[in-house]
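Below is one structure, written out as structure tokens; comments come after it.
Note that one protein chain is taken out, while the other chains of the complex remain in position.
Coming up: chain A.
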């Protein structure tokens, strides 16, 4: 099963991690609702078209996570998306394994989307010039989450993703990224991040 990310999805994930370098951060990845399977019977690659940054700091509490999952699921239905994946960047720089929270949320997402992937951002390779994709993708096989290092194929267009992510990191656009925690602090904060989406589009 292959997993691919659009530039917008990859970029917002990294901006979220960059905004809170001293915290763990997590979020959801959404894909477009697929109607058909490919002719040859093989499952089509899952394309993550967008990401919704959720929380920073304490990730292991349930109530706000449930609120977020519900609200975002409803938003997805209105936009013909489906929650199809989960990402997390851990608090410590050398910590790139998924923990209990990550596995639980990813398992919950798998109940609605069987090919859900769990993505962990590798903090230790995080650079301004985005030399390489810094994700580790975990897929659920036989009750375990098995790891697959991501190469440039994980992005729909790596050259574009690299250029745009690097530009936005350089210009500190992450200061304007809104996650669900920010939304709970002030409802006017829009977790769909229309401004950042516009910047990404503008740079494409």
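Details
In this text, a residue touches a chain if its C-beta (ideal position, glycine included) is under 8 Å from a C-beta of that chain, and two chains touch if they have at least 3 such contacts; residues count from 1.
Simple rule for what comes next: contacts and distances are computed from a predicted model.
Choosing from "ER membrane protein complex subunit 2", "Nicotinamide-nucleotide adenylyltransferase", "VANG1 protein" or "Kynurenine--oxoglutarate transaminase 1", the protein name stored in UniProt for the chain missing from the display reads "ER membrane protein complex subunit 2".
Check A:71, A:147 or A:167 against the missing chain and you find that the one touching it is A:71. The chain not displayed touches chain A at residues 21-22, 58, 60-67, 69-75, 77-79, 92, 95, 100-101, 104-105, 108, 172, 184-188, 190-192.
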